[in-house]
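Below you will find the structure I want to go over with you.
Some chains have been omitted; the remaining ones sit where they do in the full complex.
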Amino acid sequence: MDADVPLLIPEINSDHLKVLDRQKSGRGFSTGYIVTNPNCSTIIMALALAPLHEKFGIEAVIATTLQAVSGAGYPGVPSLDVVDNVLPFIDGEEPKMESETRKILGRLGTNSFENAPFAVSAQCHRVNVADGHMVAVRVKLAKRTSIEEVREALTSYTSVPQQLKLHTAPKHPILVRDEKDRPQPRMDRDAGGGMSVTVGRLFPDSVFDYRFVVLGHNTVRGAAGAAILNLELLQARGLLHGKTARENTAPVEARVR
Amino acid sequence: MDADVPLLIPEINSDHLKVLDRQKSGRGFSTGYIVTNPNCSTIIMALALAPLHEKFGIEAVIATTLQAVSGAGYPGVPSLDVVDNVLPFIDGEEPKMESETRKILGRLGTNSFENAPFAVSAQCHRVNVADGHMVAVRVKLAKRTSIEEVREALTSYTSVPQQLKLHTAPKHPILVRDEKDRPQPRMDRDAGGGMSVTVGRLFPDSVFDYRFVVLGHNTVRGAAGAAILNLELLQARGLLHGKTARENTAPVEARVR
């Protein structure tokens, strides 16, 4: 969350890499720099929010998670916490989802990141699932939008990794399913090689504008796959291979969209 | 949901029984009448909302459930739907929670029930738990209220069944736990003999006013125990034992609070 470190999701905020010039000079790094993965639940939800925020503007988000045990690593979650049980607490997860989402969907100003101008509320739960984080989302939009527009914005979403044909980039970052009982962790977590998120249960909401459920593979899109996609983006941008930013022919700013 | 049938939760709306006079004359019942249990998730959530609505007024509720498989009876939920999985769909559950909650917390006017004047949004999920429904709730209140007042309203809540010392009535309909990781289904579902609900994770919310998690035993407080408590209330009110309302010395209205 440092002001000079991008929380990178290549589809969403590759332009945040521009902060690296400032990071390197500010920290006196001659080689290397810091780019981080967001929290796994944040990545999965942010992917579904990105096209909505881009096209319609988001005014508020209420997110409730049902997260897999692999998110805590190994040995991680004691089995007694999830056998015939739900654990309504994941250390640090709720504040992370609330703050990281706003940074990721925010914009990089001249001197600092500006958070996206909406509040996020997160309640996080651990459930008896091996892999696959599910997030039940309500979203309030800045402008009047039909459900067809919302659906279209989600299904048609592609971005930098798809344009650059990065090796690990899924063809469709967001899949939308219309069956009444999808997405489900065991059925949908491996969509797009684990790099797509799946949205379902998209409906008008009785309090906010829309509600939906989004699911993603927490150890692929939410962790290892995210790191690899970050690397592939950095490589495509000419930011790897031991070169410092200065040794590249152009400043970082010119190399990101 | 018929306009002359009370959706009874004895702690909350015993005064709704007054509709029985109208029900019996309207339906031409000489003996007997219809009183129904609400949906199990609705009961559990409504108990936690009741004191907040009574004291502070509720303006909106956003509820996300994690429900046990016993709620669907036997054979009920196929195991493949919950083993290493979450099912983001329970037939009819979301509209029931949205409409029933407003009727239960509403008031009985001269001619019909008037829904409580707030919207409810419900997203419902089935998880790999035998017993115990959990509801993650955000609530917007009509007046500025401190978290201490919210907590106090919940913990101090008692009502008609406690005053009447009904056999099945829990001493405390609502328990509040301050541990960071409670309530949990396996640990808290049997609180108050399965008739208390347990609230935890009570915090200010970044979008609404407050958030909390409430858990109750779906087959006790949410089903069989609810029916028994209803019967005990009806008996205490002199509405059982084959007497018609007219055979009682007072109209129903006089016999409920």
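Some observations on this one:
Think of it as A and B in the order they're written, each chain with its own count starting at 1.
Criterion: a residue touches a chain if its C-beta (ideal position, glycine included) is under 8 Å from a C-beta of that chain, and two chains touch if they have at least 3 such contacts.
Remember, predicted model here, so these are calculated numbers, not experimental data.
Displayed in place are 2 chains, all sharing one sequence; the entire complex defined by the structure file totals 4 copies.
Quick note on the criterion: only the chains that are shown with their structure count from here on.
Averaged Cα coordinates give chain A a centre that lies 36 Å from the centre of chain B.
Listed in rising order, the residues of chain A touching chain B in the complex are 60-62, 64, 66, 81, 83-89, 98, 119-121, 123, 125, 127-130, 134, 136, 138, 180-187, 200-201, 205-208, 211, 213.
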